[in-house]
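Here the complex is missing one protein chain, while the rest keep their positions.
Our next item is chain A:
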Amino acid sequence: MTTLSRRALLGMAGLSAAAGIGIPLGRGLAAPTSTGQLLRSRAPRPPLFQRRLTVPPVLRPTRSAGDTDHYEIVQTAVRAEILPGLTTELWTYNGSFPGPTIHSTRGRTVRIRHVNRLPVPTVVHLHGGRTPAADDGYPIDFVHPLDMAQHVGHHMGGDVSHGERTYTYPLDQRAATLWYHDHRMDFTGPSVWRGLAGFHLHHDDEEAALGLPAGVPLMIADRSFDRDGSLLYPARAGGHGVTGDYVAGVLGDVMLVNGVPWPTHPVGRGTYRFRLLNAANARRLSVRLDPPPPTGLVRIGTDGGLLAAPIRHDHLELAPAQRFDILVDFSAYAPGTVVTMVNDFDIGAMGQIMRFVVGDERLAPFAVPDRLSTVTPPRASDAVVTRRFDFRTGEIAGHDGWLVGQQPFHPDVIAAHVKLGTVEIWQLNADFHHPVHLHLSPFQVLGRGSGGPGPYDAGWQDTIDLRPGEQAKILVHFDGYPGKYVFHCHNLEHEDMAMMANFVAT
């Protein structure tokens, strides 16, 4: 072998090796902002900022007696025009997507009779609600549609009803942006994707005393559509869960706000209150206004209600299921200014959310109070126990799935026994993005990794945005009602593929 050919061979081998490693390295340099797989629509994308924002109807009680307000919701399939010229079948609460907004007040019990006229069993969960276990919407407490009275579920043992069920919510809790949505075991993802979600805004005297501007609820959700306008969803044939890489989560390519693609909303020159809810199955959002208001995005509340004091942000990061209660002052914009709500976690159309058009009308000025509410967080030193839960990928019966503490969800497996009235530290470890949600009990974030809480962690939360490889410590105040509750990842594909566990409170 001559020196030259040897050198040339070495060079070629070196180059091939460098390319063989460098190409995959380079292709994966950008870390994803959401754990999920993009599901491309087959229908043409609707034009951006052409349609007006709609606000879901407010549900009125059918009757009020004593300290209880009675409501009625019919779960029904409807056809709606979401994309121009096409109709989309939706599964809805009372025919609207989002479902009707329920307003409740601390001290008054809410009883909601849900009638199931859908082709599938349903389970209603009031997300963020301090609700007795029997009415929390345990994932196997199915409400079967009447025409499926003979339906045999694959997980028996739940508190099953047929045709209808009345849920009772004492709502002895702080004012907060709650939402209700389907929570059926193994099928929450497709049911919420098809429209089973709505706002439940809870009020109290502390909030009323602030005289906040009227709020506009904004449910932000991504969806994907088939050629005929129907919703696409990569359901696994003959079973629960999703196919292939969609196990990571389903990302849509049409941004909906209150069910309208990329809407426009006229605003006056004044302060508005927006209740932001990320109702996406898997997509995380980084919300910013462009051009930015000089006073920033003033966050006044989280999942668990009002903050002690407002926090100004230039942008807000929301994981699925998280809510931010914010104030935006449009008075500094010149009339006619177009203000776009953008999503910095994506580019192109999915990097846009909606638009505000500032009008001439001047609203009464509103000064944001320095103090919003009394928050008395428990102390970490009061914690009676520290538990650790790993939220990781894993195999379940030969399929890719998701595990909590190496266990797939099973109604009979209890991951933690907790005592009501006590405080616990839970260390949550994630491999990918996992928005971890605890039922019943709000928590405060103690820290992430070796640092303190993140910029969006202040206040009471019911869902924490865990990022890949992150370890967070939360301080949970177990309080309320005895019984079996779930905690789970709110990436709905992860939840449906078993990333859920039980705790029993006594």
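Note that contacts are C-beta pairs under 8 Å (C-beta built on N, C-alpha and C of every residue); 3 or more make two chains touch, one makes a residue touch a chain; residues count from 1.
To be clear about the criterion, contacts and distances are computed from a predicted model.
In the listed set "ABC transporter ATP-binding protein", "RNA polymerase sigma-70 factor (ECF subfamily)", "Transport permease protein" or "Integral membrane protein", the entry agreeing with the UniProt name of the missing subunit chain is "Integral membrane protein".
In the complete assembly, the contact with the undisplayed chain comes from A:L10, out of A:L10, A:A209 or A:V385. Checked against the full complex, the one of A:H144, A:H433 or A:R448 touching the unshown chain is A:H433.
Touching the missing chain, out of A:E81, A:D172 or A:D245, is residue A:D245. From the options A:H70, A:R113, A:R236 or A:R392, the residue with contact to the unseen chain in the full assembly is A:R392. In the full complex, chain A touches the omitted chain through residues 1, 10, 13, 16-17, 20-21, 24-25, 28, 31-33, 35-37, 245, 247-249, 392-393, 406, 431-433, 467-469.
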